[in-house]
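Here the structure comes first, spelled out in structure tokens, and everything after it is commentary.
Removed from the display is one protein chain of the complex; every other protein chain stays in position.
On to chain A.
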Amino acid sequence: MVSGLINENPVIYERKQRQQRSTQSLPADEYTVEPIDQQEIFDHIRDIKDPEHPYSLEELKVITEEAVEVDDQKSYVRVTFTPTVEHCSMATIIGLCLRVKLLRSLPPRYKVDIRVAPGSHATEAAVNKQLNDKERVAAALENPNLVDMVDECLAPSFD
């Protein structure tokens, strides 16, 4: 079983300290708008589990806070992730997880763009194309095995 893993021995990094935001809502700022920002997006996806290891994407440094670009005004998000190994066949699964999680967490006005970090994957262009083709994403989610796998990866991020 173990030999079947694509990256048998990944490097584990420390989790970043969760920043406590001042959530105190004073009566005065009851109506002020808190725009969706980089940290909020990162908080949505940091706890997604890696498909083949019991670690979160954050611990494996597949995603970092800096790799999230967001523009609340234009309703646009781009997440760039870095697979742990170049030929990682899990890259599409990871990408699919990221996309599904963001689709479920962001308001529908958002356009979500998921990309593999340039130079970090052997078939970069193909992966990018596959992840951003909504027909193919929809088709992938018709596949019960894939959906189960995605749901399993997303489970810890909803706690």
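Heads up, the rule we're going with is that contacts are C-beta pairs under 8 Å (C-beta built on N, C-alpha and C of every residue); 3 or more make two chains touch, one makes a residue touch a chain; residues count from 1.
By definition in this document, contacts and distances are computed from a predicted model.
S.K.: Tell me the UniProt name of the left-out chain, picking from "Pescadillo homolog", "MMS19 nucleotide excision repair protein", "Coatomer subunit zeta" or "Replication protein A, subunit RPA32".
M.R.: "MMS19 nucleotide excision repair protein"
S.K.: Of A:57, A:79, A:100 or A:153, which one is in contact with the hidden chain?
M.R.: Residue touching the absent chain, from the options given: A:100.
S.K.: With the missing chain put back, which residues of chain A would touch it? List them for me.
M.R.: Residues 21, 23, 25, 30-34, 36, 40, 43-44, 100, 103-109, 137-138, 141, 147, 151, 158 of chain A touch the chain absent from view.
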